[in-house]
Structure formats: structure tokens, C-alpha cells
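Let me give you the structure first, and then I'll get to my questions.
FYI, not all chains are in this one, though none of them got moved.
Naming follows writing order (A and B), and every chain is counted from residue 1.
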Amino acid sequence: MYNFKNDYAEGAHPRILERLATSNFEQALGYGDDHYTQAAKQLLRERMGNPEAAIYFVSGGTQANLLVISHLLRPYEAVISCRTGHIYANETGAIEATGHRIIPVEGIDGKVSPASVEEVMEAHKLRPHVVKPRMLYLSNATELGTIYTKSELSDLAQICKKFDLLLFMDGARLGHALSAAGNDLSLADVAANVDIFYIGGTKNGALLGEAIVFPSDELAADFDYTLKQKGALLAKGRILGIQFLTLFEDHLYFDLAAKANKMAAQIAETIAQQGFHFLTAPYTNQLFPILPKQLIKELLNNYAFYVWKEVDQDHQAVRIITSWATDERQVDQFCSDFKQLASTIR
Amino acid sequence: MYNFKNDYAEGAHPRILERLATSNFEQALGYGDDHYTQAAKQLLRERMGNPEAAIYFVSGGTQANLLVISHLLRPYEAVISCRTGHIYANETGAIEATGHRIIPVEGIDGKVSPASVEEVMEAHKLRPHVVKPRMLYLSNATELGTIYTKSELSDLAQICKKFDLLLFMDGARLGHALSAAGNDLSLADVAANVDIFYIGGTKNGALLGEAIVFPSDELAADFDYTLKQKGALLAKGRILGIQFLTLFEDHLYFDLAAKANKMAAQIAETIAQQGFHFLTAPYTNQLFPILPKQLIKELLNNYAFYVWKEVDQDHQAVRIITSWATDERQVDQFCSDFKQLASTIR
């Protein structure tokens, strides 16, 4: 039974484990004041061409989201998100638990449109009887595997400026987005267009870890207090620093994402060749093919993946995810099995 | 410059790193549903002779504290803690940020007394104009390196029962406490006397990780929601499971703590032999000797440790901490240096 359910089924890239081992008995300062963490931050600043960026390493995506949002919003301020956005769909009210409403909007293939932001602003004019929208949250890659183009991001940045909204990009799968076929964004472009974002490690080669980036350090003032208060400041901060140092000291981070995308593309191509469609077009390491229920049932005998959504009486969309650690032979096998099953079930 | 500042300066016990490496490419379920985590929980239940205990692994101490307290208290309920307790002294208002007051009491050597609990209850009678005390928080070992005896713990459990208070033990250094010279508590005793506690991994051999234990699973109902909502549910939960499995599958956890305590005892003995006193008597891996300022200054040339407290014009208390990873040769060297310096500075 091979697992295509998520991109965190395995451990970490072996170079990370090696680095943890070789540095293991060095004594380091706690709470991220160690030299590995400092070096990793410096490296990331260089990679995004922004020497002033304030950077913080934390354990996971939900944690990153609640830290950033609770730090930047005042109590009556709200954040706009796609209905499919992770903070709205999958985080158990983590944002509301810090006191803030999420204003859900319908996305297009998981992406926010400027028009939907306009509508939210129009609908929130009856001050003070409504929350004050103050942030736009988006994910890149999205929870539906799609990506934002440079032009789309720039349009959103512009509308955020118009309405004095902070723009926050959840980059749990930023590597996959920036390594996708149709992508025209660089890390520097992201840093130049958003107010805050994070670079996901957990889903791309790290044991755990996300790098929160404030391109301008003004917004980051006192963020150290927030980290500690929410239980996000690891005593052995070096663990996170070492991982990002390893991922970014050469091109490893993007190589791993490209590998994940390539595995997904191979599967997507096979599925498309058999005449099936997708809920959203495949770009990154998440695929949402629409398949006959009988075919799904057969596939589930040998492969694990999520049934995502009822499409019609006979079809469901499923979610198939690959990762940096996906076994190429298993992908070959899946494709071969798929072709065979598809030829008999329609 | 050797570091005695804390017990998280190094990485993890090598057996943990090995286990992470050998398991690295196994595919596992996410969010702690993997078999390593399940096995670790089962093991811990056996170790404490309590097959019903509900156990959750999280990343760190502040996180564990805020999860437990925010989960168990209703909004108007408060937690009693020593003024020196970690939640009151060192966690940036993490508990208040979840809406609850901490009622501080003066401790005796960092320990709560039944009398101080009685006083708090007496002072909180003017319902509904005062908070409702509902939990007693204590640390074992305490933040001053002292430990609770079986009889002390039992007395506190009794007074908690009398006033319908939940008893919560912060066990960030529980290993050191249970391995201390004067200790008469077992893991089973702890589980039998408190309502909730946790077993600290971060300060005793793990990269990161604390095991939160609800001896009766009733109080744990819905704790999975709380974990997720507060950003504490790691995608790769296996990381925590593997570590606790390694620490508890034999006697490693307690061996590591005993090693830390032994290193501290050697230093304590040396200091005492030179005629110096301690702020609190030494029991575990934290020492608080009172030393002449001149002597401190000289020691700081070669060793890192915290100056803790002004005692008089010429003396300060310092904090010296050892760990499972402390280098015995460095301890020998420190003791030798100390004797030499002490003989010339008084």
C-alpha cells in the first residue's frame, strides 16, 4: 500500500539528518540565538535580495498562521480568505481563537480574485457594526494545487494597498509553487509583493519548520514576544536553523519541490491520457482528478489517497499528493496500474 | 568557554538521531496517528501502570502549559502558581493570553505549600467579583532545582480535592526530579496524585518534545481539538513518538537525568567543600550557589552561566545547570578551577 495522502509521510532529507548529527554535541545558544539560525536567516535574506527582512523559524503552518495574524491585527480587525484557504477550512478555528473573524470568499480554483476583495470591502462599510477587514490571506500553492502568477499577485497587492489591507501569503507549499511549470514568480518577487509570508519546510524536506518572513522589519516589531507567548519559541531553536541552512545553502529546497512536482506531473499526464479531467488543472504536487467510483475503489486496494468530493452519481474527485520523498518506482507502478484499470472501467 | 547556562545547549541523544535516520523513509500517518507514536504512548502507560492514561506529545513546555490550562479552565477560572513558577515568571503571559489569571503565591524554595492554597481560597470568596481558583500548578523539579516528596505531593493533592482544584504538574524536568537523591516519588505515584502532568523531553535527551499525560482520560476529552487549534499538532508527529519510544523503551530517560544530576552533584560538592552556601539546597541538575562577585567574575572567563540574584554587596547567587550531555572532563576542569580560584578569593 503506497501512500499518496500527503507530503509529510516521510522524515527529512538525509542531508538534514546528517547535519543534525554532525552538529549534535556543539553547544549552542537557546531560543534561536545560535549561529546556525543566524546563518540561515542571513542566507534567506540573500536569496530574496532583501537585507532588511526579519525572519523567524517556527514549527508548523497552523502555528505560523496564528502567530502572524494575531500579531498584526487589532482585536476588531478581520482577515479575508478563500473558503478553501487553510485557515478557514483546516485549522480548527485557530484564528478565531485569537479573537479574529475570517471573512470567507469564494475562490476561483482556490485563488482569491481582486473582485471578491472589492465585494468584501463594499459589504463592510457600516462602521462600527461590522468587523474591519485588515488583511488578505492567500496560499501559494493553494490548497487546490494551483498557483498565483506574477500578474495576479501584483493585482492583489495593488488592491490591498488601495484598501489598506496587509497581504499575507501562506507558503506551506511555496517551494512547489515557485518550482511549478507555469510559475513566473521568484522568491524575491514574493518578498516584494507581500507584507508577510512564510516558506514551508515541513512539506518540503524538513522534519518540521516554516520560515516566517517580514520583508520590512517594521511589522515584525515585538514578534519575539508573540512567538514566546504562543508557545512557538523552541528551546533548541538550532533544529530549525540547521534545517533551513541545509535547504537553502544550495538549490536543495527547490530541487526537492521540483522532484515532487515532476512525480505529480507524470501521474497527471497518465490520468489525462486516459481521458479523465481534473477539478483544478494540475500545476504542483497536488492532483485532483475526477474518476469513476469503481476505478477509485480498485486503486484504493493498493494506494492510499483522499476521496475529496462527490462530483456526480458515478464520479468523485480524489486528491493525490506527491513529495520530495516519493518513490519513482511507485509512481511508475501507479501509472501502469492506472492505465490497466482505466482500460477496463469507464 | 563551556556552557552551564541551560540544559538544552546540545542536540539529542545519539540513539534518537539514529532512530530518526533508520525510520526516515518509512511512510507514516500524519498528526500522531503513526505506529511509533502509538507505541510510545502504550509504553508510557505501562511505565506508569495506568492503562487508561490519555497521552499527547507536543513541542515544548510553554506550549504544554498553555494547552493544558486553556483546555481545562472555563473563562473565569484561575490557576494558582508559585511566583517562581514557569508560567508566572517566564512565559510572557502565555496563560493570560488564553484568558486566565494566574494567582501568584510565595513559594518555599520554589515549592507551593498547602497553607498558601488555603489563603488563596480564603481571599477569593466574594463571588462573583473575584476569579474562581480552579487549578494548582506546580513544577517538579521546581525552577529552583528543588523537588516534591511523596508526602508533600499527597498533601497538595488532598487540599486540591478539598477545594475542587485540578492539580497540574509541569514536568519539564520530571526526569531530574524522579532521579534525584532525596526523591521518593515514582512515575506511577505522580500519575496517581495529579490530574494532569507532563514528562519533559526537551531538557532530557530529546530534540524537542513533552508528553502530556491525563491519568484519567475524562479530562482529555476533545484535547485533540485544542492541540490543533493552538498550532501544536505536528504534521510529522512521528518525530515526537520516535523520541519518547527511544527514551522509554529501556531506562534511557532516567539514566540521562541521573547523569545530569550526578554532574551537578559533583559541582555542588566542590562548592560546598569550599565553604559556600546555596540559595536553595541542591537536589537536581540546577544549582544556585552564592558566591563572591570577584569569584563569579573570574569563573565567567571560562564558563558561561547566569547570575541569578543579588544577595548582598559582595555576593550573588548564580545558576549553574548540567544536562545529560554535560562533558565530564569539563566538570572536572570546572571543579579544579573553582577550588583554585576559591582558595585565592574570599
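The rule is simple: contacts are C-beta pairs under 8 Å (C-beta built on N, C-alpha and C of every residue); 3 or more make two chains touch, one makes a residue touch a chain.
Because the structure is predicted, anything quoted here is derived from the model rather than measured.
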2 chains shown - copies of the sequence in the complete complex: 4
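The definition used in the following text is that only the chains that are shown with their structure count from here on.
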To the nearest 5 degrees, please report the angle of the rotation taking chain A's Cα atoms onto chain B. 180
Between chain A and chain B, tell me the centre distance in angstrom, where each centre is the average of that chain's C-alpha atoms. 34
Per the contact definition, I'd like the list of chain A residues that touch chain B in the complex. 2-3, 5-6, 8-12, 14, 17, 20-21, 23-30, 59-67, 91-94, 97, 202-203, 207-208, 225, 228-236, 238-239, 325
